[in-house]
Structure formats: C-alpha cells, structure tokens
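There's a structure below that I have some questions on.
All protein chains but one are shown at their positions in the complex.
The first chain written gets the first letter, and so on, giving A, B, C, D and E; residue counts start at 1 in each chain.
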Amino acid sequence: MILGGRDTDLVLLDENGIRCDGRKIDETRKIMIKAGVLKNADGSAYIEFGDNKIIVGVFGPRDVHPKHLANTDTGILRCRYHMSPFSVEERKKPAPSRREIEISKVIKEALKPAVMLEQFPRTVVDIFIEVLQADGGSRCAALAAASVALADAGIPMRDMVSACAAGKVVDTIVLDINNEEDQAGQADMPVGYMPNMEKITLIQLDGVLTPEEYKKCVETAIGGCKLVYEIQKKALTDKYFSNGGNN
Amino acid sequence: MILGGRDTDLVLLDENGIRCDGRKIDETRKIMIKAGVLKNADGSAYIEFGDNKIIVGVFGPRDVHPKHLANTDTGILRCRYHMSPFSVEERKKPAPSRREIEISKVIKEALKPAVMLEQFPRTVVDIFIEVLQADGGSRCAALAAASVALADAGIPMRDMVSACAAGKVVDTIVLDINNEEDQAGQADMPVGYMPNMEKITLIQLDGVLTPEEYKKCVETAIGGCKLVYEIQKKALTDKYFSNGGNN
Amino acid sequence: MILGGRDTDLVLLDENGIRCDGRKIDETRKIMIKAGVLKNADGSAYIEFGDNKIIVGVFGPRDVHPKHLANTDTGILRCRYHMSPFSVEERKKPAPSRREIEISKVIKEALKPAVMLEQFPRTVVDIFIEVLQADGGSRCAALAAASVALADAGIPMRDMVSACAAGKVVDTIVLDINNEEDQAGQADMPVGYMPNMEKITLIQLDGVLTPEEYKKCVETAIGGCKLVYEIQKKALTDKYFSNGGNN
Amino acid sequence: MGNVSLIDQLKGQKIHDLLEQGKRVDGRSFDEPRQLTIETGVIPKAEGSARVHLGDTEVVTGIKVQPDKPFPDLGDKGIFICTAEILPLAHPDAEPGPPGEDVIELARVVDRGIRESGMVDLAQLVLEKDKTVLGIFADSSIIDHAGNLFDACSYATTAALLSTKIPKWEMQDDVPVKVEGQESDAPITTIPVSITMGRIGEHIIVDPNADEWSCLDARITITTNSDGNICALQKGGKDGFTLEQLVKCGETSVTVGAKIRETLKEIKGASQ
Amino acid sequence: MGNVSLIDQLKGQKIHDLLEQGKRVDGRSFDEPRQLTIETGVIPKAEGSARVHLGDTEVVTGIKVQPDKPFPDLGDKGIFICTAEILPLAHPDAEPGPPGEDVIELARVVDRGIRESGMVDLAQLVLEKDKTVLGIFADSSIIDHAGNLFDACSYATTAALLSTKIPKWEMQDDVPVKVEGQESDAPITTIPVSITMGRIGEHIIVDPNADEWSCLDARITITTNSDGNICALQKGGKDGFTLEQLVKCGETSVTVGAKIRETLKEIKGASQ
Partner (left out) sequence: MGNVSLIDQLKGQKIHDLLEQGKRVDGRSFDEPRQLTIETGVIPKAEGSARVHLGDTEVVTGIKVQPDKPFPDLGDKGIFICTAEILPLAHPDAEPGPPGEDVIELARVVDRGIRESGMVDLAQLVLEKDKTVLGIFADSSIIDHAGNLFDACSYATTAALLSTKIPKWEMQDDVPVKVEGQESDAPITTIPVSITMGRIGEHIIVDPNADEWSCLDARITITTNSDGNICALQKGGKDGFTLEQLVKCGETSVTVGAKIRETLKEIKGASQ
C-alpha cells in the first residue's frame, strides 16, 4: 500500500506508521541547542533542529535608536528573522523578503508575553536571528533558540517559550513536519507555547483540517513544545552548571 | 468624410461635430462629486469624471512630522497623487512613478494660491488623492475633488479651484479630452482655475497648437472650469444644506 | 615580434618600447588641471587626464547635517565619487554602484592625512567628484583634482595629495595605465602620494606582480605622482598668481 | 507611541467593564460581526472588483489578470498574489510609503486564507507550461480604517475574485496575445471565509471594531472553506491563548463563517 | 527652510523696486535671456553631447544610444528618455541621492518639450518591430545652478541631440550587434526651444536668474517648434497667471524662442 502526498509519489507514511525520514508520528527530528555561543552578544544560542541551523544573538536592554521609538512606560522588543543567502536551495537575495518580515513579527509577538519588558522602560531588547541552513519548521526552531538566547542574556522572563509544529500527512496528525512533509503533506501548524503558563503565543496554519483534526493538531504540537522545553532547559543548565560549559 | 486622429482610424469627430463618445465639442463628460465620503479624514470628496473614479482625503492643519519641515511663518501643503494598482489597463506597481510625483507637485501648486496657509504657521495640511480608476483627464478630476475635500475639511480658502482640460482633435479645439482623444488627438491642455479670482493655477500642454489655437484652448478650458465649479458648489451644498447629506 | 596582452591581440608594447598609444614606458598621458571652475562651490577643479574628464567641487567647512554625525573633536570629511550616466561605454544607471562607493571611500582616506580637520571641530568638508568621461585611471585623476579643489577652497592642508597609477604590461612595469592597458595588461596599481611628506595614502592593486615588480611598480607610480604634483601646483598658481586666472 | 492618552485609557476601561457585563461597546453580541455590505463591479476596467464595508471599515479590491512567467518549480500553476495598502487617507496615523510589518502580515494572511483553501484552481491558468501562465493580482486599497482589516480585505478579495472575468489569452509566436471579446469566470472551487476574533481579558469577541481593536490582548484569524473545514490560521497580538480558547475560536469561525459565506454566495450568483 | 534671511528679504525688495522702474537686477530687459553659449562634442565617448552656459547656470548633457526593448503597445517606436541630476557640486543646498520632486519635474518638462515637438523621429529607431528598438538616453548633469534649469537643460539636450551620431546596429541571431564605423545623424525633424518666464507681482520676465528665481510668484515654461507653434507648456510656482498674462507669455515664447533657435541651428550646421 502506497500512501502519497498531494504533490509527489514520495511515501510519506508507510503501513507501519513510519514517516519518510524514519520517524514515528509523534517523534521530533534530532534537536540540539547550545547557549552562549557568541562573544559579542549579550546572550546567544545555536540550534540544530533537523537540518535547520540557526544562530540567535540578543542585545539589551539598551538605549533605543532612533530615540523617538522609545516608550516611557515599558521596554520594547525588536526581532529580525533573517536567512543567509546560502541557507536555501536557490540563493536568497540579501534584502528581507515579505516572508522574513512576517516571521520576524510573529516571533516577536510569541516572545513578548514571556519577557518582563515593563521592568525596562525606555529601552529595547533586540533579537537577531540568522538562519544559516533552512529546513521545514525554521520559525519554530528560531523561536525556541531565541527564547534560550533571551534567558542567556539574563533578561527577566515569566516563562520560557517553546516551539514545535504539528501537521497532517496522509490524513494523519503527526509531530514536527519536515521539509518533504511540508511540501507534499496536507497541513503545517507551527506553535509557540509557554509550558508553565500554558499559553499558546504563536500559532499559524497552512492547509486543511477538520475541526476535530484542528484540536488534535494543536494538542500534538503542544506535546512537541514540552519535549523542546526540556532541551531548552538542558542547554541553559549545560552552560551555567556544567563543567564543560565554556562554549 | 472620415476625420482620423494621428494614431488610429477611430472617428474622433464626425461631420456633425459629434465626438467619438457622442459629445459635442463644448460638452464635458458626466461629472459627479460627493463631499464628506470618508469617516476618518478631516475632509473628503469622491469624484466620477467620465470613467475616472477618484477619492480624496484631507488631514490638517496638524503637526508636521518630521518636525524640521515645519515653517514658523506659514502652514505647508503636502499632496500625494497615487494610483491604485488596479486603476489602469496594465497593473501599476505600488511604488510612486515619476508621473505621479510630478502630478502631485502640480496639483499642490494649483491649490496653494487658494489655501490660506498663512493662518496656520508650523502646521501641515495633507491632501491624499487615490485614483481608483483612471481615464483621460485624471489630474483635473483629482484637483477638482481635492478642492472640495479641502473645503469639506473646513480649511479657510480664498476661492475654490476648479479644473477641466481642453484639447485639439481633428484641428478643432474641444472641451474635456477623454482617453481616446488623448491617445489619438493632437493636443491636451489640463487647466486649473480659481473662478472668482480669475487666476489659472494649473496649466500644462502636450501637443502642438498655433498661437491662436493656444488662446482659444485656454479659454475653452476656463469655460469648462466654470461648469465644474457649479458641480463643486453643489457637492458642498448637498452635504451641508440638504437633508439627504448624510454620507 | 608581437607582444600581446592577456585578452586581445592588441600590441601593448612594441620592440622599441613604445606603448599602444605612442607613449614611452615612463610617460604619462596628457594631463590638464584647472582650479576654480565652478561658481557656487567653495573650491573646485577640473582635470583632463588622458580621456578622463572630471570635475570636483568642495563645500566647507560647514555645518553637518544630520547633526548627530558631527564630531566635537574634529572636522569630518565626506566624499562622493560619482559617474555621469554618459561617462562610460554602456550608459550607467544613476544609483551609486558598489564600485563608486568603494572609490569614494579610498579617495576620502587618501585625502584625510593631508587635511587639517582638527582645526574645524563639529564641521564637515564635502568633496563631490563627478566623472563626466571615464578612462583608465579615473580614481587617480579624481584624487589629484580633489586635492586641488580642497586647496582652492582654502582648506588648510599639510601637503598636496598627488596621484598616478603604474602597472605591468608585457612583463614590463609602465607608468600611468590607460584603458586598453588596464583591460589587456597584467596589473594596475593606482597610487596616491603626499610628495613632501613622502607618504603613500592610496594604494590598490589588481593583477599579479612578483615581489620585485611590486617594489618597482610602487616606485614608478611615485615618480608619476611627482610629475602630477607639478601640474597641480601650476593649476593653483595659474589661478591665483596669473593675469589670465579669472575662471 | 507608547504613551496612551487618558481618553484612550478611559475608553479601554469602559470596554472592559461592558464585557464583564456581557456587553460590547456598540451593542453587538460577542460572536456578531459588524454589518457587511459588498458591491462588486465597482472598478469596471479591472477584471474583477469589490467594495466592502465592514462597519466603518471600507476596502476596495481590484483584480488584474495578466500573463507572467511562472515561479520556478511551479511551471504548471498560475500565479496568485495579494497585496494591501492602507491608503494614507484611511486614517490619520497611516503614512504613505512602502508597507510596514503590519501591512505585510495583513496581505499575507489574506493571501494564505485564499491560497490554502484552494479557492482558485491555479492549474487552469497555464498558457504554456513552465513558460507563460496567467497571474491574478488582487490588490486591496483600504479607504477607511476602523479595525479588523483582515476580514474586510479577505471579503473584498474573495468577492472580487467571485466577480472576476478572465480574458482569453493565446500564445502566438511565443508571445501571449489577448483575444478580445472572450472571457470566462475565474475557476473557483470553494469560498473561503476568514473570521477574526480578539481576546480582551478572558472574553473572545468576533470582528473587533476600532476601539476594541486598540485594547486587544491577542487576536486570531481563522479561515474556513465551503466544507466547514479550517484551512488557514494566524495568531497575533501581544499575548497568547489557552488551548480551550483556541478550540472555541475554531468553532466560532465555522459557525459565523457559514453566515458570511451565504452573503458571498449571493455575489457569485449575481455575477453569473 | 521657511525662515527667509534678512539679506534675502532685502534682495527681494530690491528686485521688486527695480521691476517697478522697468529694470532688472542684472540690467537685462524683461524679455531678454541671459547670455547663452553652447559647445557640442564635449564628451567624445558619448554619441552626442553639449555643454551649455546660460548666464551662470551650467549644464552638461550626454546622449547614449543603445538597443532596448520597446514599450508595450509602442513596438514601432524607438525609446527616448530624459533625466537630470543637480550634481551636489552645483549648489550648496543640492544633496546627493535619488531625485526629488523638483528634479523629476525638471526632467519631465525637458522630456515633454522635445517629445511633443516630435524633434526626433522615433519611428526610424526600430531594429525589429515589437522586439528591439534603439533607445536614446539624454542625461543632463547640472554643474552650476544659478536659476532656470528648465531652459539650460532643454538647450543642452537639444544641442546634444543635434550633434548626435547614431551607430548602426543590426539584428544577428535575434541579438543586436553594432556595426563599427557606420553611423548617421539622429533623425531630427524640428528644433524645439523652451522659454521660461517668471512672474513677480505683475511683471513677467524671461529667463530669471538665481536671485530673481528665488522670489518668483509663478513661472511658466513654453516650448515652441520650428514652425513657431506651441508644443508644450508647464506652469509652476506658488501662485497663478491671468488669461492675459498667459497669452502674452505665449507670444513671448514664440519671438524669443525664434532667436534662441538661430543659435541652435548653427550647431546643426557645424556638426554636419
């Protein structure tokens, strides 16, 4: 029995419930996070999430330039999500695309509930995300790494923000869609989640889901976020409490 | 007898002095102006002038940003003439074209003599013109509507500025050139005119006229401006003194 | 015997040591410099160097806009090297190219050691270079003219900055590479030089030289700079001390 | 920016207080959108067009159809592109110039809802595979901004597409040539409807108006197709949602969306 | 900006007072342009070029001719494009960067005068209909700005066109190839001349200089062709004109233009 996706004859899910890259339906790709990887940034993190390779640097709280953007009541958060020209199959032009601008915004809004900006009026916290190699789910990977970089910078936070996508492949809800599943599958739903406050701070959806599938998909993604949360915590622990933590 | 234009075999003017769209030589296209069509703008107007469909919003007098543009002696006037992407045959790119920038400038200069800017030092009056559908004579239509929108905003004015084009078709001076006449005709002369102060505040010309034709063309256009003036006045009367003037 | 370059069968150097434009190996092209050619600029110069035709205008010391660029300790120097659209074989687009931006920077840095900027804190000296017709060696020609324009503007200077290129053609070090030699030759080395302070303030190299050739090439270029220096001095003398010096 | 005026604070407080009493500031129930009116054919020179009032928010969308090169690796599909501009006449704070992140997100959310629903069968817009396809450009000009541009632009774009007549183009000597006088309806497969909901405190309200919009904690736009399935979703705003809230929003998008779809279906009928 | 200096005020007053006495600040009569000198061939590498002094205003215009795609629907015409840049060395207030509205208007007025006169027969610049035509790019670099750039750029552009040699291009394998050593004059049909007039109070003056320019109430540029007919016109400035003033300006543009045209005709002769 061959179960194909919408665009290709790739076998996205075989009769044993194994996906095209060998994973089970509730399994994430390999994830590695390292905190404190940059010399000049106030905080930083590097993540490999499947074939995503993303580095994040955080500066702040610091003075706002230009000054008229400063807010006397609270700190502000800025975020740039940017892809290196060599990060994708066809070389990306350096100017920010509309996609990058949108992702910058949704990641910023996903992190805002977690950051205690009200403690730093008139200042800015800048989050710079660089995608060195892109794979499916790069916005979730970027969000997870950005959250670790904020913590590494010592910015007071209410909670970590974890992130993981779920999606639909061969009419089945699966965790952590990869690039092939994104192209050939039926739906992709990236989710950002504060595990202790139990709040979803990022959610998007491309693709068709019944209302029941929709609920299951969110729940599946939240499950993934909880797995990622453990890896985020480990990255910070490794840096601050292990002997081998010197970069 | 067939009287052709320079580029096509369209009959621009028949033996009875009737033009390609059925008008006489001294007749304008159908004109409709409505004042106060926008909720958020301080003043506004909508005009249909032939197939032109143009909306104008006015804000001000208000603070100038950036501040260094403010003038301590007088208010300033800014004007943007802009075409929606769908307003023309071939989709227009959103960035302002050189043509739009020039028209913005000539409309601004056509309105300046009418607006009592000296009463509002340090402030700006912003005029935003959006061409939703373009036809021949769009700058005249835009100017006529902008003048009504300024009045609707309660900006003190010395006079209304009316506007209408005249032109040359089959060696004949005619009023209010349409799109076909502009393409295939011999000359197009848009004119902006203050009817009470008897001053021409906008005039341009594309196409060849003898000195005698030139004089007649200006006079014909001024005649058209006087017709438009009545419609402008009616639009304001309808809004402010009629019962049906809501929206 | 035919001695060809790397790209063409043009005879770059014949058996008598004569180059493709008739010059000897240590001979510059025809150079003419005139100081004080502009009405509005504070200082100016025009140079013809081979087929280069370049005009330079200097303004300052004057207030800096935007103000935050001003330096309370010293004056600053700004430089724009720009080519007119018609200056080259294929029409140049008006926006500054990366090449023009780089040349602006190296010329600015070549002039900086000569200008006593510390005497004018908080101000700027602007150097505007326009290449009306481009030939090989335009950056050297521009630098030589800019130096004269600075002097013409009365800006205090430690020394003149002269400029001339040397290069390698048919394995021979020659002075002042022209366009054909640049295209078909082996190396091009533009040099800027303060003749009294004996300092090289601009040097670049495109092309391959042995260490010995490298030394000889710098020395040859310095020799050319000394020739140019005499012409620079004459331009200023002609303007300020000759009877025919009006304009 | 940043310094909320006293008036705005009082207005926000009023909105909160009313919500606690189960009321909205303009008298609507929580799941009731503002009045929607749709006119199509308002820009006769465009291939399709619509003007939408959603309460005091007003949008004109025009559709242009013209030949273009396909995207790489998508040589068997036509092109569909949505843009939006908040005209500077639409609001005192709107500024002319290139779109900021808000407007880019707006256009992409409108685009995604329509694209992911499969509303337009792009495979029917191919003139010559890998070389020339038809592009559908749906450009929205926002004329009055009174909150919830997402749904206003979505409805205007959907309505404009439903009213679109696609001219016939033929390849002649490798060049696409328009065949005058022949046109067909756009190849429509479903009618997507977006529903935007805002959260203020623990309350979820449908189609926030301008005053409500300015004090949202978070918002979500969910698009459903004619089958009542969810095909696109976008969360925004400075705070998040619980799982329960998200599930409830999903249900609301289906039920409220079905009503809006009836209004849109009338257009479709009218244009045929 | 906005705050006129005392010196400027006094200068303006002086200009007004003199005009009342029938005099201009530099001694010219009201309908007398400043001294015009024209050199052509100043940029030998360009296909045509001219350097113009109009009083203290100085402009260099270069013409480049190169193959290009025709504009859509104009496949049987060559391309003609004018640009202008006020070089930052031309005036202390000139700034580098993309052109502002003043410079865009300047270039478009120069372009319109030449285009509407039909000076260059663009139909003779077609290499392959609808596919490849020659483009004529006339780029003006303003080197000293002392008022009335309109006429200075017009004369420089016209003179440069009159001196232009068009290289021969042939289509080979669908690619335009230059045939070395063969060239012809540009296909010139008439000589347009623009005359710019300023109004100060009730006085109309031809070719205002820098000081006069700064106190104009309104200005008008009228271009006439070799037949003495009017072919383009542009009004500018912060105030208007009466009908009588406009008619008078029209007459002046014909008579003064005829004299300038004689100067331009000499170039034409010289280049042949």
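Here, a residue touches a chain if its C-beta (ideal position, glycine included) is under 8 Å from a C-beta of that chain, and two chains touch if they have at least 3 such contacts.
Note that this is a predicted model, so its numbers are computed, not measured.
Chemist: Taking the complete complex into account, which shown chains does the hidden chain touch?
Modeler: Looking at the complete complex, the unshown chain comes into contact with A, C.
Chemist: Which residue among A:38, A:111, A:150 or A:203 touches the omitted chain?
Modeler: A:38
Chemist: Can you tell me which of A:26, A:51, A:219 or A:238 touches the chain that was removed from the display?
Modeler: Looking across A:26, A:51, A:219 or A:238, the contact with the absent chain belongs to A:51.
Chemist: Which residue numbers on chain C touch the omitted chain?
Modeler: Touch with the absent chain occurs at residues 68-74, 76, 90, 98-99, 101-102, 104-106, 109-110, 112-113, 189, 194, 197-211, 214-215, 218-219, 222.
Chemist: List the chain A residues touching the unshown chain?
Modeler: Considering the whole complex, chain A reaches the absent chain at 38-41, 44, 51, 53, 55-57, 59, 62, 80, 82, 84-91, 94-95, 126, 128, 130, 132-134.
FYI, only the chains that are shown with their structure count from here on.
Chemist: Rounded to a whole Å, what is the gap between the Cα centroids of chain A and chain E?
Modeler: Those two chain centres are 58 Å apart.
Chemist: Compute the distance, rounded to whole Å, between the mean C-alpha positions of chain C and chain E.
Modeler: Their C-alpha centroids are separated by 32 Å.
Chemist: So how far apart, in whole Å, are chain B and chain C when each is placed at the average of its C-alpha atoms?
Modeler: Computed value for the inter-centroid distance: 52 Å.
Chemist: Give me the residue numbers in chain B that touch at least two other chains, ranges are fine.
Modeler: 90
Chemist: Note the residues in chain E that touch 2 or more other chains, in rising order.
Modeler: none
Chemist: Select the category (line, ring, star, complete, other) that matches the graph of chains linked by touching.
Modeler: Drawn as a graph, the chains make an open path, so a line.
Chemist: Hey, which chains are touching each other here?
Modeler: A-D, B-D, B-E, C-E
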